[in-house]
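Excluded from the complex is one protein chain; the other protein chains are retained at their positions.
Entry: chain A
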Amino acid sequence: MIHSLFLINNAGDLFLEKHWKSVISRSVCDYFFEAREKAVEPDNVPPVIRTPHHYLINIYREKIFFVSVIQTEVPPLFVIEFLHRVAETFQDYFGECSETTIKDNVVIVYELLEEMLDNGFPLATESNILKELIRPPTILRSMVNTITGSSNVGETLPTGQLSTIPWRRAGVKYTNNEAYFDVVEEIDAILDKSGTTVFAEIQGVIEACVKLSGMPDLSLSFMNPRLLDDVSFHPCVRYKRWESERVISFIPPDGNFQLMSYHISAQNLVAIPVYVKQNISFFETGSSGRMDITVGPKQTMGKTVECLVVTVHMPKVVLSANLNATQGTYNYDPVTKILVWDIGKLNPQKLPNLKGSLSLQSGAPKPEENPSLNIDLKIQQLAISGLKVNRLDMYGEKYKPFKGVKYVTKAGKFQVRT
(Lines give C-alpha, C1' and ligand atoms only; values in the text may rest on other atoms or scores of the structure.)
Protein backbone atom coordinates (compact mmCIF):
# COMPACT_ATOMS: atom_id res chain seq x y z
CA MET A 1 0.00 0.00 0.00
CA ILE A 2 2.14 2.84 1.24
CA HIS A 3 5.37 2.58 -0.63
CA SER A 4 7.46 5.38 0.74
CA LEU A 5 7.15 8.43 2.91
CA PHE A 6 8.86 11.77 2.49
CA LEU A 7 8.77 14.58 4.99
CA ILE A 8 9.08 18.01 3.47
CA ASN A 9 9.15 21.28 5.35
CA ASN A 10 7.45 24.49 4.41
CA ALA A 11 10.52 25.76 2.60
CA GLY A 12 10.57 22.73 0.35
CA ASP A 13 13.44 20.83 1.99
CA LEU A 14 13.08 17.11 2.01
CA PHE A 15 14.44 16.14 5.40
CA LEU A 16 13.43 12.53 5.92
CA GLU A 17 12.66 9.60 3.72
CA LYS A 18 11.53 6.10 4.54
CA HIS A 19 10.86 3.26 2.17
CA TRP A 20 8.90 0.16 3.02
CA LYS A 21 9.44 -1.57 -0.28
CA SER A 22 12.04 -0.97 -2.96
CA VAL A 23 13.58 2.45 -2.86
CA ILE A 24 11.81 5.12 -4.87
CA SER A 25 13.96 8.02 -5.94
CA ARG A 26 13.18 11.23 -4.21
CA SER A 27 12.85 12.88 -7.58
CA VAL A 28 9.24 11.73 -7.46
CA CYS A 29 8.66 14.65 -5.14
CA ASP A 30 9.21 17.07 -7.99
CA TYR A 31 5.60 16.54 -8.92
CA PHE A 32 4.66 17.52 -5.46
CA PHE A 33 6.77 20.64 -5.56
CA GLU A 34 5.11 21.60 -8.80
CA ALA A 35 1.67 21.25 -7.28
CA ARG A 36 2.83 23.08 -4.18
CA GLU A 37 3.98 25.99 -6.28
CA LYS A 38 0.71 26.14 -8.13
CA ALA A 39 -1.40 26.07 -5.02
CA VAL A 40 0.11 29.22 -3.50
CA GLU A 41 -1.29 28.43 -0.06
CA PRO A 42 -0.15 25.17 1.54
CA ASP A 43 -3.78 24.44 2.36
CA ASN A 44 -4.64 24.27 -1.27
CA VAL A 45 -2.23 21.56 -2.30
CA PRO A 46 -4.44 18.77 -3.58
CA PRO A 47 -4.21 15.81 -1.20
CA VAL A 48 -3.85 13.40 -4.09
CA ILE A 49 -1.41 14.12 -6.89
CA ARG A 50 -1.09 11.93 -9.90
CA THR A 51 2.29 11.29 -11.48
CA PRO A 52 3.02 9.03 -14.43
CA HIS A 53 3.97 6.03 -12.33
CA HIS A 54 2.87 6.80 -8.81
CA TYR A 55 0.28 8.62 -6.81
CA LEU A 56 1.30 11.03 -4.11
CA ILE A 57 -1.01 11.37 -1.18
CA ASN A 58 -0.02 14.10 1.22
CA ILE A 59 -1.15 15.82 4.33
CA TYR A 60 -0.04 19.14 5.72
CA ARG A 61 0.44 19.28 9.42
CA GLU A 62 2.45 21.48 11.72
CA LYS A 63 4.16 23.08 8.74
CA ILE A 64 5.33 19.72 7.46
CA PHE A 65 4.12 17.93 4.39
CA PHE A 66 3.87 14.20 4.85
CA VAL A 67 4.09 12.93 1.30
CA SER A 68 3.44 9.26 0.77
CA VAL A 69 4.02 7.42 -2.46
CA ILE A 70 1.38 4.96 -3.60
CA GLN A 71 1.64 2.66 -6.55
CA THR A 72 -1.69 0.92 -6.74
CA GLU A 73 -5.31 1.44 -5.86
CA VAL A 74 -5.90 2.15 -2.19
CA PRO A 75 -8.63 4.08 -0.41
CA PRO A 76 -7.17 7.60 -0.13
CA LEU A 77 -8.66 8.10 3.29
CA PHE A 78 -6.81 5.03 4.47
CA VAL A 79 -3.52 6.71 3.69
CA ILE A 80 -4.57 10.13 4.90
CA GLU A 81 -5.84 8.76 8.17
CA PHE A 82 -2.65 6.79 8.62
CA LEU A 83 -0.42 9.80 7.97
CA HIS A 84 -2.34 11.77 10.54
CA ARG A 85 -1.85 8.92 12.93
CA VAL A 86 1.88 9.10 12.30
CA ALA A 87 1.88 12.80 13.02
CA GLU A 88 -0.08 12.22 16.20
CA THR A 89 2.35 9.57 17.30
CA PHE A 90 5.25 11.96 16.84
CA GLN A 91 3.39 14.54 18.85
CA ASP A 92 2.76 11.99 21.52
CA TYR A 93 6.41 10.97 21.64
CA PHE A 94 8.19 14.27 21.31
CA GLY A 95 5.66 16.72 22.70
CA GLU A 96 5.32 18.42 19.37
CA CYS A 97 5.52 17.34 15.80
CA SER A 98 7.94 19.76 14.24
CA GLU A 99 10.87 19.55 11.90
CA THR A 100 13.31 20.13 14.72
CA THR A 101 11.97 17.43 16.99
CA ILE A 102 11.84 14.95 14.14
CA LYS A 103 15.41 15.71 13.20
CA ASP A 104 16.54 15.51 16.78
CA ASN A 105 14.95 12.11 17.24
CA VAL A 106 15.53 10.73 13.82
CA VAL A 107 16.44 7.27 15.02
CA ILE A 108 13.31 6.93 17.12
CA VAL A 109 11.25 8.29 14.26
CA TYR A 110 12.73 5.66 12.04
CA GLU A 111 12.10 2.89 14.51
CA LEU A 112 8.53 4.08 14.89
CA LEU A 113 7.91 4.16 11.19
CA GLU A 114 9.39 0.71 10.91
CA GLU A 115 6.96 -0.64 13.47
CA MET A 116 3.93 1.21 12.22
CA LEU A 117 4.00 -0.19 8.72
CA ASP A 118 4.99 -3.55 7.40
CA ASN A 119 5.34 -3.72 3.68
CA GLY A 120 3.18 -0.63 3.53
CA PHE A 121 0.36 -2.08 5.57
CA PRO A 122 -0.29 -0.66 9.05
CA LEU A 123 1.00 -2.93 11.76
CA ALA A 124 1.04 -1.27 15.16
CA THR A 125 -0.60 2.11 15.40
CA GLU A 126 -1.81 2.07 18.98
CA SER A 127 0.31 4.38 21.03
CA ASN A 128 0.24 2.04 24.02
CA ILE A 129 1.82 -0.75 22.00
CA LEU A 130 4.34 1.49 20.35
CA LYS A 131 5.42 2.80 23.70
CA GLU A 132 6.13 -0.71 24.82
CA LEU A 133 8.17 -1.38 21.72
CA ILE A 134 10.03 1.90 21.68
CA ARG A 135 10.22 4.02 24.74
CA PRO A 136 9.55 7.68 24.27
CA PRO A 137 12.55 9.86 24.98
CA THR A 138 12.81 11.87 28.14
CA ILE A 139 15.67 14.09 29.05
CA LEU A 140 16.61 11.91 31.94
CA ARG A 141 16.57 8.77 29.89
CA SER A 142 18.63 10.25 27.11
CA MET A 143 21.21 11.25 29.69
CA VAL A 144 21.28 7.81 31.15
CA ASN A 145 21.39 6.23 27.74
CA THR A 146 24.37 8.25 26.72
CA ILE A 147 26.29 7.32 29.76
CA THR A 148 25.36 3.70 30.04
CA GLY A 149 24.87 3.02 26.37
CA SER A 150 21.48 1.48 26.97
CA SER A 151 18.74 1.93 24.48
CA ASN A 152 15.30 3.21 23.85
CA VAL A 153 14.04 -0.10 22.71
CA GLY A 154 11.95 -1.89 25.24
CA GLU A 155 13.67 -4.79 26.92
CA THR A 156 10.53 -6.78 27.25
CA LEU A 157 8.73 -7.88 24.20
CA PRO A 158 5.34 -6.27 23.98
CA THR A 159 2.47 -8.58 24.55
CA GLY A 160 -0.25 -6.04 24.08
CA GLN A 161 -0.45 -6.83 20.41
CA LEU A 162 -1.37 -10.36 21.23
CA SER A 163 -4.22 -9.63 23.55
CA THR A 164 -7.79 -8.82 22.79
CA ILE A 165 -7.30 -5.35 24.15
CA PRO A 166 -4.46 -4.15 22.02
CA TRP A 167 -4.88 -0.57 23.10
CA ARG A 168 -3.83 -1.17 26.72
CA ARG A 169 -0.42 -2.12 27.90
CA ALA A 170 -0.10 -4.86 30.42
CA GLY A 171 0.97 -4.50 34.03
CA VAL A 172 0.20 -0.85 34.54
CA LYS A 173 0.93 0.36 38.06
CA TYR A 174 0.31 3.73 39.66
CA THR A 175 0.51 4.88 43.22
CA ASN A 176 -2.15 7.51 42.66
CA ASN A 177 -4.94 6.09 40.63
CA GLU A 178 -6.73 8.84 38.82
CA ALA A 179 -9.05 9.30 35.90
CA TYR A 180 -9.83 12.69 34.42
CA PHE A 181 -12.29 13.48 31.72
CA ASP A 182 -12.46 16.76 29.87
CA VAL A 183 -15.68 17.47 28.05
CA VAL A 184 -14.69 19.97 25.41
CA GLU A 185 -17.34 21.46 23.20
CA GLU A 186 -16.76 23.66 20.23
CA ILE A 187 -19.38 25.81 18.64
CA ASP A 188 -19.29 25.95 14.88
CA ALA A 189 -21.42 28.76 13.68
CA ILE A 190 -21.99 31.19 10.90
CA LEU A 191 -23.76 34.40 11.84
CA ASP A 192 -24.89 36.79 9.20
CA LYS A 193 -24.59 40.54 9.06
CA SER A 194 -27.61 41.18 11.21
CA GLY A 195 -26.51 38.72 13.86
CA THR A 196 -28.96 35.94 13.05
CA THR A 197 -27.63 32.45 13.06
CA VAL A 198 -27.23 31.01 9.60
CA PHE A 199 -25.92 27.75 10.89
CA ALA A 200 -24.73 26.48 14.22
CA GLU A 201 -23.79 23.16 15.64
CA ILE A 202 -21.76 21.76 18.46
CA GLN A 203 -18.86 19.41 18.16
CA GLY A 204 -17.79 17.83 21.35
CA VAL A 205 -15.01 15.55 22.40
CA ILE A 206 -14.29 13.82 25.63
CA GLU A 207 -10.59 13.76 26.26
CA ALA A 208 -9.53 11.34 28.90
CA CYS A 209 -6.44 11.02 30.97
CA VAL A 210 -6.64 7.71 32.74
CA LYS A 211 -3.87 6.56 35.00
CA LEU A 212 -5.24 3.49 36.68
CA SER A 213 -3.44 0.34 37.71
CA GLY A 214 -4.31 -3.08 36.47
CA MET A 215 -7.22 -3.71 34.17
CA PRO A 216 -9.96 -1.33 35.21
CA ASP A 217 -13.31 -1.58 33.51
CA LEU A 218 -14.94 1.82 33.45
CA SER A 219 -18.41 2.89 32.59
CA LEU A 220 -19.37 6.47 32.13
CA SER A 221 -22.97 7.56 32.03
CA PHE A 222 -24.58 10.86 31.21
CA MET A 223 -27.50 12.69 32.73
CA ASN A 224 -28.90 13.36 29.30
CA PRO A 225 -27.42 11.00 26.75
CA ARG A 226 -30.20 11.64 24.31
CA LEU A 227 -28.63 14.97 23.46
CA LEU A 228 -25.91 13.21 21.57
CA ASP A 229 -26.90 13.05 17.98
CA ASP A 230 -23.96 11.36 16.40
CA VAL A 231 -21.03 9.81 18.17
CA SER A 232 -17.79 8.15 17.35
CA PHE A 233 -15.76 6.15 19.77
CA HIS A 234 -12.29 5.06 20.58
CA PRO A 235 -12.07 1.37 19.68
CA CYS A 236 -12.10 0.46 23.36
CA VAL A 237 -15.73 1.46 23.81
CA ARG A 238 -18.27 -1.33 23.71
CA TYR A 239 -20.67 -0.26 21.09
CA LYS A 240 -23.46 -2.60 22.11
CA ARG A 241 -23.65 -1.18 25.58
CA TRP A 242 -24.02 2.25 24.14
CA GLU A 243 -26.74 1.11 21.80
CA SER A 244 -28.77 -0.59 24.46
CA GLU A 245 -28.14 1.47 27.57
CA ARG A 246 -26.50 4.68 26.45
CA VAL A 247 -23.62 3.96 28.77
CA ILE A 248 -20.02 4.22 27.69
CA SER A 249 -18.35 1.12 28.92
CA PHE A 250 -14.68 0.51 28.22
CA ILE A 251 -11.32 -0.71 29.38
CA PRO A 252 -9.25 2.41 28.86
CA PRO A 253 -5.86 2.69 27.21
CA ASP A 254 -3.19 3.90 29.54
CA GLY A 255 -2.60 7.64 29.52
CA ASN A 256 -4.16 10.30 27.33
CA PHE A 257 -6.65 9.43 24.67
CA GLN A 258 -9.78 10.70 23.07
CA LEU A 259 -12.64 8.64 24.38
CA MET A 260 -15.33 9.84 22.07
CA SER A 261 -16.41 12.66 19.89
CA TYR A 262 -19.94 13.72 19.34
CA HIS A 263 -21.97 16.02 17.31
CA ILE A 264 -25.04 17.97 18.19
CA SER A 265 -26.52 18.94 14.95
CA ALA A 266 -27.93 22.08 13.52
CA GLN A 267 -31.44 20.80 14.12
CA ASN A 268 -31.12 21.51 17.83
CA LEU A 269 -31.05 25.07 18.99
CA VAL A 270 -27.53 26.04 19.79
CA ALA A 271 -26.85 28.78 22.27
CA ILE A 272 -24.59 31.44 20.86
CA PRO A 273 -22.60 32.89 23.75
CA VAL A 274 -21.67 36.27 22.24
CA TYR A 275 -22.98 38.76 19.79
CA VAL A 276 -20.96 41.09 17.62
CA LYS A 277 -22.00 44.48 16.43
CA GLN A 278 -19.81 45.57 13.62
CA ASN A 279 -19.64 48.26 11.06
CA ILE A 280 -16.87 48.16 8.54
CA SER A 281 -17.08 50.47 5.60
CA PHE A 282 -14.72 51.66 2.96
CA PHE A 283 -15.07 55.05 1.37
CA GLU A 284 -15.30 55.46 -2.35
CA THR A 285 -12.78 58.25 -2.31
CA GLY A 286 -9.85 59.12 -0.16
CA SER A 287 -8.71 55.50 0.08
CA SER A 288 -9.69 54.96 3.65
CA GLY A 289 -12.22 53.05 5.66
CA ARG A 290 -13.86 52.94 9.02
CA MET A 291 -14.26 50.12 11.42
CA ASP A 292 -16.28 49.75 14.59
CA ILE A 293 -16.67 46.43 16.38
CA THR A 294 -18.41 45.77 19.68
CA VAL A 295 -18.66 42.37 21.32
CA GLY A 296 -21.22 41.56 23.96
CA PRO A 297 -22.49 38.53 25.86
CA LYS A 298 -25.58 36.75 24.61
CA GLN A 299 -26.27 33.33 26.10
CA THR A 300 -23.47 32.53 28.46
CA MET A 301 -25.44 30.64 31.09
CA GLY A 302 -24.09 32.98 33.73
CA LYS A 303 -20.49 32.09 33.05
CA THR A 304 -17.72 34.44 32.05
CA VAL A 305 -16.43 34.42 28.54
CA GLU A 306 -12.65 34.26 28.50
CA CYS A 307 -9.85 34.36 25.97
CA LEU A 308 -11.98 36.30 23.57
CA VAL A 309 -10.13 36.99 20.34
CA VAL A 310 -11.48 38.52 17.15
CA THR A 311 -9.58 37.83 13.97
CA VAL A 312 -10.27 39.70 10.76
CA HIS A 313 -8.82 38.77 7.39
CA MET A 314 -8.64 42.19 5.78
CA PRO A 315 -8.86 42.78 2.04
CA LYS A 316 -5.52 43.04 0.32
CA VAL A 317 -5.77 46.79 -0.23
CA VAL A 318 -5.80 47.62 3.47
CA LEU A 319 -2.39 49.00 4.29
CA SER A 320 -2.69 49.84 7.94
CA ALA A 321 -5.16 50.24 10.72
CA ASN A 322 -5.38 53.06 13.18
CA LEU A 323 -7.73 51.85 15.84
CA ASN A 324 -8.59 52.34 19.43
CA ALA A 325 -9.53 49.42 21.65
CA THR A 326 -11.34 50.01 24.91
CA GLN A 327 -10.15 46.68 26.15
CA GLY A 328 -7.33 44.36 25.13
CA THR A 329 -4.82 44.92 22.40
CA TYR A 330 -5.02 44.75 18.67
CA ASN A 331 -2.40 43.97 16.12
CA TYR A 332 -2.52 44.34 12.39
CA ASP A 333 -0.06 42.45 10.26
CA PRO A 334 0.23 44.27 6.93
CA VAL A 335 1.89 41.27 5.27
CA THR A 336 -0.73 38.63 5.99
CA LYS A 337 -3.47 41.28 6.24
CA ILE A 338 -4.72 39.78 9.44
CA LEU A 339 -6.05 41.92 12.23
CA VAL A 340 -6.08 40.26 15.63
CA TRP A 341 -7.87 41.82 18.51
CA ASP A 342 -7.13 40.04 21.74
CA ILE A 343 -9.81 41.05 24.21
CA GLY A 344 -9.37 38.60 27.05
CA LYS A 345 -12.18 38.40 29.57
CA LEU A 346 -15.53 39.76 28.50
CA ASN A 347 -16.93 42.27 30.93
CA PRO A 348 -20.71 42.53 30.56
CA GLN A 349 -20.81 45.92 32.25
CA LYS A 350 -18.36 47.56 29.93
CA LEU A 351 -18.49 46.06 26.49
CA PRO A 352 -15.21 46.00 24.61
CA ASN A 353 -15.12 48.13 21.51
CA LEU A 354 -12.61 48.58 18.71
CA LYS A 355 -13.00 51.67 16.63
CA GLY A 356 -10.92 53.62 14.20
CA SER A 357 -9.91 54.08 10.63
CA LEU A 358 -8.28 51.91 8.04
CA SER A 359 -6.04 53.26 5.37
CA LEU A 360 -6.09 51.72 1.97
CA GLN A 361 -3.66 51.57 -0.85
CA SER A 362 -4.15 54.79 -2.76
CA GLY A 363 -5.65 54.50 -6.20
CA ALA A 364 -6.92 50.98 -5.72
CA PRO A 365 -10.67 50.43 -6.05
CA LYS A 366 -12.50 49.96 -2.80
CA PRO A 367 -12.82 46.33 -1.82
CA GLU A 368 -15.97 44.51 -2.81
CA GLU A 369 -16.50 42.50 0.24
CA ASN A 370 -16.33 43.31 3.86
CA PRO A 371 -14.10 40.88 5.67
CA SER A 372 -15.69 38.30 7.90
CA LEU A 373 -14.78 38.07 11.58
CA ASN A 374 -13.60 34.91 13.24
CA ILE A 375 -14.29 34.70 16.92
CA ASP A 376 -12.36 32.67 19.41
CA LEU A 377 -13.51 32.27 22.97
CA LYS A 378 -13.51 29.97 25.92
CA ILE A 379 -16.00 29.39 28.71
CA GLN A 380 -14.83 27.35 31.64
CA GLN A 381 -17.06 25.02 33.62
CA LEU A 382 -19.72 24.86 30.99
CA ALA A 383 -20.69 22.50 28.25
CA ILE A 384 -22.84 24.68 26.10
CA SER A 385 -25.01 21.80 24.95
CA GLY A 386 -25.96 21.08 28.54
CA LEU A 387 -24.36 17.66 28.51
CA LYS A 388 -23.58 16.41 31.99
CA VAL A 389 -21.68 13.38 33.11
CA ASN A 390 -23.76 11.47 35.58
CA ARG A 391 -21.26 9.07 37.07
CA LEU A 392 -18.19 7.06 36.47
CA ASP A 393 -18.01 3.55 37.81
CA MET A 394 -15.04 1.29 37.93
CA TYR A 395 -15.19 -2.46 38.00
CA GLY A 396 -12.56 -5.11 37.99
CA GLU A 397 -10.14 -3.45 40.39
CA LYS A 398 -10.26 -3.04 44.13
CA TYR A 399 -8.80 0.39 44.75
CA LYS A 400 -10.73 3.66 44.79
CA PRO A 401 -9.65 5.88 41.97
CA PHE A 402 -9.70 9.64 42.02
CA LYS A 403 -12.14 10.85 39.41
CA GLY A 404 -12.63 14.23 37.84
CA VAL A 405 -14.67 15.80 35.09
CA LYS A 406 -14.05 19.21 33.57
CA TYR A 407 -16.21 21.09 31.10
CA VAL A 408 -15.00 23.66 28.63
CA THR A 409 -16.76 25.40 25.80
CA LYS A 410 -14.77 26.91 23.00
CA ALA A 411 -15.52 28.56 19.74
CA GLY A 412 -14.75 26.28 16.86
CA LYS A 413 -15.23 27.66 13.41
CA PHE A 414 -17.19 30.64 14.58
CA GLN A 415 -17.61 33.17 11.87
CA VAL A 416 -19.52 36.41 11.60
CA ARG A 417 -20.22 37.61 8.09
CA THR A 418 -20.25 41.32 7.47
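Quick note on the criterion: a residue touches a chain if its C-beta (ideal position, glycine included) is under 8 Å from a C-beta of that chain, and two chains touch if they have at least 3 such contacts; residues count from 1.
One rule holds for everything that comes next: contacts and distances are computed from a predicted model.
Candidate names were "AP-3 complex subunit beta", "Mannose-1-phosphate guanyltransferase", "Alpha-1,3-glucosyltransferase" or "60S ribosome subunit biogenesis protein NIP7 homolog", and the UniProt protein name of the unshown chain is "AP-3 complex subunit beta".
Taking the complete complex into account, A:Gln203 is the one of A:Asn128, A:Gln203, A:Thr300 or A:Thr409 that touches the chain left out.
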